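Shown here: the complex without one of its protein chains, the others still in place.
We call the chains A and B, going by the order they appear; numbering starts again at 1 in every chain.
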Amino acid sequence: MNLTLKVWRQHDASSEGKIETYEANDIPEEASFLEMLDIVNNGIIENGGDPIAFDHDCREGICGTCSLTINGVPHGKESAITTCQLHMRKFSDGDTIFIEPFRAKAFPVIRDLVVDRSSFDRIIESGGYVSIRTGSAVDANSMPIQKDDADTAFDAATCIGCGACVAACKNASAMLFVSAKAKHLNSLPQGLPEKDRRVIKMVEQMDKEGFGNCTNQYECEAVCPKSIKSEFISDLNRQYATASVKEAIG
Amino acid sequence: MNLTANSFIKFYGSSIGKKVIVALTGLALIGFLLGHMIGNLKVFAGPDKINGYAAWLHSMSSLLWLARIGLIVCFVLHIYTTIRLVLENRSAKGSRYAANATVKASGASRAMFWSGIIILSFVIYHILHFTARVGNDYDGYIDSSGRHDVYRMLVDGFNWWPASAFYIISMALLCWHLSHGFASVFQTLGLRTERTWGLIKLAGYAYSLIIFIGNCSIPVSVLAGWIN
Partner (left out) sequence: MTQKKSDTPNAKIPSGPIESKWSKHKMDSALINPANRRKYTVIVVGSGLAGGSAAATLSELGYKVKCFCYQDSPRRAHSIAAQGGINAAKNYQNDGDSVNRLFYDTIKGGDFRSREANVYRLAEVSENIIDQCVAQGVPFAREYGGLLDNRSFGGAQVKRTFYARGQTGQQLLLGAYQALQKEISAGGVEMYSRSEMLDLVVINGHAKGIVVRDMVSGEISSHAADCVILATGGYGNVFFLSTNAKGCNVMSAYRAHKRGAYFSNPCYTQIHPTCIPVSGDYQSKLTLMSESLRNDGRIWVPKNAQDVGKPARQIAEADRDYYLERKYPSFGNLAPRDIASRSAKEACDAGLGVGNGGLGVYLDFADSIQRFGKDVILSRYGNLFQMYEKITGEDPYSQPMRIYPAVHYTMGGLWVDYNLMSNVPGLHVLGEANFSDHGANRLGASALMQGLADGYFVISATLPNYLVNETPGNVSTDMPEFKEAEEKVRDQINRLVTINGKRSVDSFHRELGLLVWDKCGMARSEGGLKEALEKIPAIREEFWENVCVPGDSGNMNQELEKAGRVADFIDFAELLCNDALHREESCGGHFREEYQFTKDDPEVSSGYTNEGEAKRRDEDFAYVAAWDRNDDGTLNLKKEWLEFENVKLATRSYK
């Protein structure tokens, strides 16, 4: 199939970017979206141009490296997949496709379609862990965990940290990501002792990074490749409010 | 005490804190709206009932002022906070997409600020209209028992169709605001669960619809001549 691509090109963080047009010809429909970009890049290279930079690694939907906002939707409009799992058979011959970086102030563009998501790492650093030293753990089965709780923790833990939630949110809010980590750890007995501190610290860091405020629009949930639920945001709101009250009244 | 105050300032400074304030004040306004509507619907019970009701309200002047202050605080906090949220969010997003698309967010949720602005202008107009009674001689409307004749004020007020039209349009936007806002309160305060979510949303739509129908019934009835 033949396609027209409108791609965001930006040389580096400090330069201005703009949309440029590329023709993608003879794209096999079995190819993945990233393979389509490989083909286009190959053509650009052979013609002496600068290939389009984009992030990717595992190409099977688990590492969270790939990004891209495709026709305005992070990871494309197919639900519950990452860009690397999107295949060209979902497009039709003659389509025009807009490809832009994940947009948010807390995700500055590094080059073309590559953005800096280290703000997510700093959020985890602020409290998204259990403070356990290697070697000090008790036997794994000494603390049974209700299956429901374990399952909920798992559902939340499947977040791959891709940042699509932020990219989709009109407010660039990171609440889905943060709430998923909070829910994962706070649902488990191992994570309970640090629960209040964790939510307060993580929210504080989230705000410091310049993410926006959630206004309950649920775009994040709709584009999340791992179907993380906005219900977790609700839980985080409550946990944060209670933790703050506890902190206030000592 | 100082520490507690600091904690509150910190809480309000945080994204979630601000949201919680919007939700709590929104909730208070939701409560007021329902009460106010029920009060207003007494107009259908005739002049005596509604005028009596108004007189009764005004007779407890200290309580009334307390309620008014509460209401003003809620309004101001709600509006001030939402404006801050909107500004912060614009700046957090930075640049927009060339191809913009929306997958799930409802129109209401995206237009909260604009529906809010209309509501604000409505409230200003409305207070000038019926509470401050600017531009009309409504203060001179006294009924046979010597009470302020709210009934006639409403009938006269709404008989001027542009006023009614503005009311009806404003009610539509208010209810649009609430169709998202009602359920949103539960999301923000962490009161939603997987099972109750559907119900909460339904309740939100129902509430919005009731407010819309209830409030609009008055200008419509006046214009239609059912109340005169």
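One rule holds in what follows: a contact is a pair of C-beta atoms (placed from the backbone, for glycine too) under 8 Å apart; a residue touches a chain by one contact, two chains touch by 3 or more.
What you see is a predicted model; the values in this text were computed from it and never measured.
Put simply, the missing chain touches A once the whole complex is considered.
When the whole complex is considered, the residue among A:59, A:77 or A:197 that touches the unshown chain is A:59. Residues 11-12, 28, 30-32, 34-35, 38-39, 41-42, 44-46, 48-51, 53, 55-60, 62-65, 81, 85, 87, 89, 110-111, 114, 116-118, 120-121, 124-126, 128-141, 143-147, 150, 153-154, 157-158, 160-161, 184-185, 188, 190-191 of subunit A touch the missing chain (whole complex, contact as defined above).
Note that only the chains that are shown with their structure count from here on.
If each chain is reduced to the centroid of its CA atoms, subunit A and subunit B end up 37 Å from each other. Of all residues in subunit B, those touching subunit A in their complex are 3-4, 7-8, 10-11, 13-20, 85, 88-89, 91-106, 109-110, 112, 180, 184, 186-194, 197.
Every residue of subunit A that touches subunit B in the complex is listed here, in rising order: 6, 8, 19, 69, 71-73, 77, 98, 100, 103-106, 168, 170-173, 175, 203-204, 206-207, 210-219, 221-223, 229-231, 233-241, 244, 247-250.
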